[in-house]
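Written below as structure tokens is the structure these notes are about.
Heads up, one of the protein chains got dropped from this complex, but the rest are sitting where they should.
Going by the order they are written in, the chains are A and B; count residues from 1 in each one.
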Amino acid sequence: MRIIDFLIKPLRERKPGRGLLVFGVIVVLTVVAMAILAPFISPYNPTQIGEDIFAPPSLKHPMGTNNLGQDVFSRIIWGSRIILYVVAVATTLSIAIGVPLGLLSGYYGGKTDRTLSMIMDSIYSFPSLILAIVIAVVLGPSPINTAVAISFVYVPTYFRMVRGQTLSLKGQLFVEAARAIGTKSSEIMRKYILPNVLPTILVVFTLSVADAILTEAGLSFLGLSVTPPTPDWGYDLHVGQPFLLDGYWWLAFFPGIMIMLLAMGFAMIGEAINERLSLGTR
Amino acid sequence: MLLEVKNLGVYYYTLSGVVRGAENVSFSVREGEWITFVGESGSGKSTVAHAVINLVPSPGKIVTGEVLFQGKNLLAMKPEELRKIRGKDISMVFQDPMTSLDPLRKVGDQIVEAMRVHGVDDDEARQRAKEILEKVNLPADRLDYYPHQLSGGQRQRISIAIAMAFNPKLLIADEPTTALDVIVQDAIMDLIDEMKDEGTSIYFVTHDISLAAERSDRIAVMYAGELVEIGTTEQIIENPLHPYTRALVESVPDLWKESEVRAIPGYPPDLRNPPSGCRFHPRCPIFKEKAELKGRCDVRGPETLEVEPGHFVACHLYGGA
Partner (left out) sequence: MSEPLLKVRELKKYFPVKRSLLEAFRKKEERYVRAVDGISFDIRKGETLALIGESGCGKTTAGRTILRLIEPTEGEIIFDGTDVTQLSQDELRPFRKRMQIIFQDPYSSLSPRMRIGDAIAHPLLVHGLAEKDEAKEIALKMLRRVGLTPEDEFYDRYPHHLSGGQRQRVVIARAMVLKPEFIVADEAVSMIDVSMRASILELLESFKEEYNLSQLFITHDIAVGKLIADRIAVMYLGKIVEMGPIREVLRNPAHPYTMALIQAVPSIVRRKKEKKLRITGEVPNAAEIPPGCRFHPRCPFADELCRGDEPELVEVSHGHFVACHHPLH
């Protein structure tokens, strides 16, 4: 409830970053709506091969058709499902692993903390796309495996952020006060530290979602995510790219612009929340 | 008159609204006197001290008034002219000397730099730096220290040393001892006293009325952005006129006073939306008691009146109907 309020309120308030936020929220909500309503709004079956190949955008095919005569618009609409699904599973996984580990590590410190930090830092120091590629190759192409690969890359991001915040919150008087009233450690973490880390998790979440979208698109561009003919933005971008030179720009253009818009949408929400938070501390 | 402030007003334009930091503030500082501004946080005492030298921190803006220093309006001066006065004729000391000292440079270099700005050559500046360090009771080797190697008290001595460098006509000291322990505070106050003995006027700002009473010639009391009472130390301490001043004097614990301490009810107002009329009326015990004050204190702001020679107060209780 409070989280929702936290998200809605800034939309109404005239404060810096409102434009960013409004833009981001509109883009993200549109894509989400596309994914949910796909069966109803998609004019064609996205995998239906047709005779009308390389048709330019027209009223009949708003985004044209591709080399197999599939309607690009329909593929864009259905493709949003895959990308959102993969990204949602991936971020849920990385939050579910990264946040508790960060809390424990930061709160208790000691050997566990040092070991965990070392592991996380070494994952973090790899280039994320290459790491994701390696894992995806090992696991084999499927959306859920892609999600696992991506989540693996983002666990350290959450872990490091939560651990750092926990470390500094642990030294705050209100945590000491909680100890003074006899609160158990597990409860201190849950009731006193976690709520104070949440806003930052939200920022990292939106920013890393933006990043994860690009990673997902990258993986499927390389053919490591879905198997054809499943509609997928990254894969479609890959398929359409050779035809750019022949003048069939719409094949690659629409998937590409969608990937960019969605990533930007999340990034802007993240920026806006971040700005709001740093305002609050001033 | 060394410094005359007329109808000064400072607003802070924050995201959550306009904070009326100080309004209608008029007073003067005489040659060689020690005047202390007393008030709690948010009373505007610090805002006024900064406005006097045209150094209101952003998002603050001076919206009305003039500040005459030896007859010249500081607020209308070109930055270049003002710079020549700051640090030479008017020196400043702040609560946290760490913010006014550069953490990356040795304190000696900073003192020399302060003098160089005003045209003293390096060798002479070095020599003078040693002398003033002695004056503030610090060993000369401290010149080679970095600020973080010194204690809070020693840093404050350094910033006073810098302030002393030119025998300024006016020293503005904004809560210079608030972060310090009493014994060190006392020593710093002694230093400022010495400056006064050498002819510098002291414009002191503090939240501690005892500290004000101990050394000042005159005291000005601020509440919620307004100057409510000004007079000699005796007048303010022994015969406070404004109900706020009276409450303030009665509320501080004192080692040498046997009378009971009385709390002031309520909280200071939000200056984005100050109370109508007299800003103290929601907390004023006399307003609560006397029915006839209704419709006056809560409606109209009081005029400032000279009730006895040199003793001014802004309160509806004085000056008849």
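Definition applied: a contact is a pair of C-beta atoms (placed from the backbone, for glycine too) under 8 Å apart; a residue touches a chain by one contact, two chains touch by 3 or more.
Fair warning: this is a prediction, and the values are worked out from it, not measured in the lab.
Only one of B:115, B:173, B:195 or B:213 touches the absent chain when the whole complex is considered: B:213.
Within the set B:19, B:35 or B:249, the residue that contacts the chain not displayed is B:249. Among B:41, B:73, B:127 or B:273, only B:41 touches the chain left out of the display.
Although one chain is not drawn, the whole complex shows that of B:110, B:154, B:201 or B:235 it is B:154 that touches it. Counting over the whole complex, subunit A has residues 172-174, 176-184, 187, 191-192, 195-196, 198, 280 touching the chain that is not drawn.
Within the complete assembly, residues 40-41, 151, 153-154, 181-186, 189, 193, 207-211, 213-215, 237, 247-249, 251-257, 261-265, 267-268 of subunit B touch the chain that is not shown.
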